[in-house]
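Every protein chain but one is kept in place in this view of the complex.
Going by the order they are written in, the chains are A and B; count residues from 1 in each one.
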Amino acid sequence: MHELLEVSNVVAGYGSGPAILNGADLDVAKGEIQCIIGPNGAGKSTLMKAIIGLLPIRSGEIRLLGERIDRLRPDQILQKGIAFVPQERALFPKMSVRENLRMGGYTIRNETELKRRIDDVLDRFPILRERASQHAGTMSGGQQQMLAMARTLIVRPKIVMLDEPSLGLAPMIVKQMFDIMHQLRDSGMTVLLVEQNAVVGLKNANRGTVLDLGRTLFSGPAKDILTDPRVRELYLGKAAA
Amino acid sequence: MATGLGVSDVLKARKNYNEGLASTGRRERATWFPLVLLALLVLLPALQITGGHNYTLHLMLYAMMYAAMASSWNILGGYTGYISLGHNVFFCIGGYFSGMLLAYFGVTSLLTAPLAGLAAAVVGFAVGLITLKMRGPTFIISSIALLMVARILFDHWQFVGGSNGVTLPQMDIPAQWAKLPYYYSMMVVCALTVWASYRIKHSKFGLGLRAISQDEVKAESAGIDTRFYKVLAFAISAFFVGMAGAIWGEYITYLRPNIFLIILVAANMVLMCILGGKGTVAGPIVGAVVLIAFNELSVTFFGASEINLLITGLVMVLALKFFPAGIVGTLARKRRLPRVLDWD
Partner (left out) sequence: MLSSMLQVLILGLALGGVYALMASGLTLIFGVMRIVNLAHPIMIIAGAFVAYWLFRLYGVDPILAMPIAASVLFVIGVALYKLVFEKEAASAKYSEMTVLLTFAVALCADGLLGALFSNTQRVTTPAYATDAFIFGTVFIPKGQAYAGAISLLVIGALLAFLNFTRFGTAIRATTQNRAAAQLMGVNVGRVSLITFGIGIALAGAAGALVSFIFSFFPAKHWEWIAILMSLVVLGGMGKLVGAILGAFLLSVIAAFVGTYFGSTWSTMTFFLALFVILLVKPEGLLGDRQEEA
């Protein structure tokens, strides 16, 4: 029995620079929200880039449903069912909301099917329907994050990876964001996210993983991670007390 | 999957990791090496006592000129990260400045070369005020445009002879010793340039330039007056190229735009720095020697300047693709750099 996504002993770095990931491990089960935490420079974003294929790995394995995906390109990995929203959200600023959603469905060649899916997504995010013809670059940070998440849903991926979705957003918007994630999980999707605000991230997740120095140090139910004294001392600080 | 690591283990691992990233200490400098090199260059013309070595002297003069020009280019292109593909404009300004003084007033360029350098530096400063507002590719384009503008101006400026140029008077020295004044002058220019390059690299100014080349916005927020630093680097870099141009002009006894303002001269400076190692002190010198030796061979075998252009381009592609850090840079990275070349 394979986990949905298995990352084992991955080493990766940028260019000819030092390795940022030094043997990272990760197991993601279907239908869970898993949150990766760790200090700055721990390799959290790098791990996501390695999974999606933006950064070639130097050694180790990444498997989706048992099949190796660590030599594939990002566009191929998307087709296998992993979608990724990077920190900077990767929208097309000069395209409208609708065009951005169309780009989200770039791999869907059937035009009627694409239209239907865009409609579905717009139903789920009424705020985006209101702004369907607005340029993405002119929207607020929260709306942009919403659009970025909505866009990944067009291809109905197995896993959605979100790199710091709450970055720079007001607490109320952050709450909305997590509500959406819970909805996604409840509809059978799997969410993997990186959070700088470890406490908020873990409270909203089923499972947590602690990454430091490019290695996986702890992994387990989010509740346990939150209460683990070692994790509290090293990573959660006083805020968790 | 929780591992058995304790808190102290993690802290220790972090410390080790950080120490691993720090670079190792510096070695002693081989100060004797440039002195010996200089002494050999001073003594080399003694060969002429027996005669027949004019071509060797010419080649050494040529190599010293390019070592000076590449080192000078390196101050802007290597340390500061602003690639100029039109730097021969200052070579031209230097050559024409002193050349005109010679043609109209009969003063030898060997005396006026510092003034020619100054003229080039002033122009460089003025041009830099404009073009250094641009970054990256846009700056590179502007440097080519500068070259084109200069070519049109010099081709049509009748006072300096237009595209036909002017012939300069020669010094009255027996052929056996005719090259010596220029040889020694070029040697002084070369030594001065390399010394300046070394001093700049190890100064606060040089540190600022390197900060600019890595991240200009951050350099500025760290309190560096980036605009002044860049423009000054441009002017200094124009200064030495201008001096070299002044001596070269009188040495070859005529001035013509299509000697000074052809792209190959600029390409050579760039290529020498890339070959030797951009941003290192010794790199441009090594690059100049290697490229000139290589050109000698290729001209012997193929002649024709078109083929020479083709080969220069090919060497540049290969160097960029397989040796982007250059000879000195690559050796340093592998920690195999001989001590005599380690001046960074």
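To be clear about the criterion, a contact is a pair of C-beta atoms (placed from the backbone, for glycine too) under 8 Å apart; a residue touches a chain by one contact, two chains touch by 3 or more.
Source: prediction; values computed, not measured.
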Residue among B:Ala68, B:Leu118, B:Ile140 or B:Leu232 that touches the chain left out of view: B:Ile140
For the chain not shown, which residue from A:Leu91, A:Met146 or A:Met181 touches it across the whole complex? A:Leu91
Using the touch definition from the top, which of B:Ile130, B:Met171, B:Ile252 or B:Leu297 touches the missing chain? B:Ile130
Contacts of chain A with the absent chain, listed as residue ranges: 15, 52, 54, 73-75, 78-79, 83-86, 90-95, 103-104, 106-107, 109, 151, 155
Footprint left on chain B by the chain that the document does not show: 81, 83, 85, 130-131, 133-138, 140-142, 144-145, 147-149, 152, 156, 216, 263-264, 267, 270, 274, 304, 306-314, 316-317, 320-321, 324
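One rule holds for everything that comes next: only the chains that are shown with their structure count from here on.
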Approximate Å spacing (C-alpha centroids) for the pair chain A, chain B: 49
Spell out the residues on chain A that touch chain B in their complex, using ranges where they run on. 18, 25, 27, 212-213, 216-220, 230, 233-234
Can you check the complex and tell me which residues of chain B touch chain A? 1-3, 5-7, 10, 13-14, 17, 20-21
